[in-house]
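With one protein chain removed, the remaining protein chains of the complex are shown where they sit.
We just call them A and B in the order they show up, numbering each chain from 1.
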Amino acid sequence: MTIQFKDETFRDDYTFKNSEWAVNRFPFPFHEDSYMYSVNMEPHQSFRPGSVFEHRFDVDEHYLSEMRDRAQVLAEDPLRCQSLPHMTLAGWDLLELIMVSKSEDYPDLFQLNRDDNNWHWINKPMGIDQKFTFLDEATLPYGPMEYITRQTQGDFAVLDQRDDNLWMDAGMITTQADWSLDFDIGMNFFEWHAPVPKAHELGIFVRALKFLLNVQQGLPARRLNWTMTVNPLLDTSPENYSKWGVQKQELTLENMPDKMHLRVELQTFFRLPRSNALVFPIRCYLIKLGEVVTVPKWGRRLHRVLRDLPEELATYKGFIGNRPKIIEWLSRYDDGAPTSPGIWPD
Amino acid sequence: MTNSVFEPSIKSRPVYGTLAARPGKAHLMIADAEGAEAILDMAQTAPEGLFTKTQIMFIPKATGDTYVRQLQALKPAQFYVGPSYNASVSRLQRVLKDAHMGLQIYLAGTEGLIGQAMFEAVSAGIPHTALQTEHRGSTARRMQCVHCKGITEDVTTDPFQCAHCGLHLFVRDHYSRRIAAFQGVRIDAEDPGNVPIPVERFK
Partner (left out) sequence: MSAGSAKIPVTVAEITPVTDLITRFRFARRDGGPLPVFSGGAHTVVEMQDGDTLRRNPYSLMGDPADQSSYSISVRRDDQGRGGSLFMHSQCRVGMDMVISNPVNLFALDLRGRKHLMLAGGIGITPFLAQIKQLAASNGRFELHYAARSAAHAAYADDLRAAHPGNVHIYHGDQDQRFDLEHLLDGQPLGTHVYVCGPLRMIGQVRDTAANLGWPREAVHSEEFLAPKSGKPFQVKLAVSNKVIEVGEHQSLLEAIEAAGVEAPYLCRGGACGQCETDVIGYDGKFLHNDHWLDADARASGKKIMPCVSRFEGKTLVLDR
């Protein structure tokens, strides 16, 4: 289908909402009625045409508005995009991966013509027509990572691989669930995950790292993660916590369906060929609780998951204070009927 | 006085050891205040001749002359006493610029000194895991305000007030080697004005 790009906001008047098309393809993260950490990795292969898993980099109706929001975040705080000096080659790897993937997966929207290192990139939705020399930073308006991620939905952590660890040495992070690239840049896998409760004790990160170190060229992987966000905010950064933290108090049973959002991250992992780095795109999908419950299975399941979630996790995910209200509202959509396995609507 | 003992914490919080002489043709020891004691203790078991290939950079802070003469008595090849870490940075950078692989670095004293000197050494090309550290003296923390990015030195209470933007911040154990600081986050962001009374956590 042709994507109808929407003109909407993720700040101030918060006009973001999902079309019925976007709701039905939403990556609902719970495959059963309860949740605990796991190394829930699977191959990032194309499946379910129309779903967010069909293409290597999903483009949806929120594309243009999300890119506008990113540009605003960067104008206010350029430190959201940083790359340590040895990561430039990985930036070119990422630019190539995204340009090649998007031009193959969405030929009506993106075109890439390559004659040796003379490249011509056309991004029709954003009205960009750029000729440049591959591997020559001077021919692009930004560094290669910043250039391409200003045109691609989702955050991007670019990880250097060395000494049997992954190091977060570059990134474009403007739609994050409360962590700071500026603070975390340069950390290794265990260090940047240090604040996550419980998972270290469960051995989650040791197993996840072992898996990620062995992600191979041509065999990307993916997993889903989630949290809850009041208002459709892409930028829930610690830097701006003063601005969005206070909004948590605005939640009532009446505004719940429009104000409370389930925030899902589609995390993918690609080996980058020239640099041997790993790119970790973190694509944020938002859905209003009012939209969630239009799928009866999701309404029942979300109620049960949030109700039974250990307190530590609800605290870490930042909704412990609002949990009673959220559960009360969701309980209206849970008749106790059994739910079918898997994440998809019945 | 011996090296400081810290509560077990999260994986990003630095862990300090005990200095020990290692093989190497050149040695650089950097300490502030009571950190001098770590060097003096190590010197007791160090192989003969170690200090003839050693440069010591020492920032006495409030200890005044207490340790200067003792360090001098070790007869290091070069001995520098500086009034503050900031004043010594350009010298440190200059020393590292001409250094060679195999240089052994020993950092001792407060977290602020250890962290900032470590940043210079890592920037010069030494992996952070190859640097020896020993914590001595004040456990006051060097904090970065995640909101305004300003650094507040020698924080002893939690919460504390950012010296730059004035927000009241709580002290996290999350630590950045690159910034050489712990992270401070606004404590009343969700409930403006509701700031708990500061408690002294670090001395």
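Criterion: a contact is a pair of C-beta atoms (placed from the backbone, for glycine too) under 8 Å apart; a residue touches a chain by one contact, two chains touch by 3 or more.
Keep in mind that what you see is a predicted model, and the values were worked out from it rather than measured.
Only one of B:Leu40, B:Val68, B:Val81 or B:Ala124 touches the chain withheld from this view, namely B:Ala124. Only one of A:Leu89, A:Val206 or A:Ile327 touches the chain withheld from this view, namely A:Leu89. In the complete complex, the hidden chain is touched by one of A:Pro43, A:Gly127, A:Pro141 or A:Pro338, namely A:Pro43. Residue-wise, the contact with the chain that is not shown comes from A:Ser275, picked out of A:Asn123, A:Ser275 or A:Thr339.
Touch with the hidden chain on the side of subunit B covers residues 22-25, 96, 99-104, 124-127, 129-130. Seen from subunit A, the chain kept out of the figure touches residues 41-43, 85-87, 89, 160-163, 210-211, 214, 216-219, 221, 273-276.
Note that in this section only the chains that are shown with their structure count from here on.
Our note on geometry: subunit A versus subunit B, Cα centroid distance of 37 Å, whole angstroms. For subunit B in complex with subunit A, the residues that touch the partner chain are 10-13, 127, 144, 146-147, 149, 167, 172-174, 176-179, 183, 185-186, 189-192. Within the complex formed with subunit B, the residues of subunit A that make contact are 79, 163, 180, 182-187, 190-195, 200, 238-242, 245-246, 248-249, 321.
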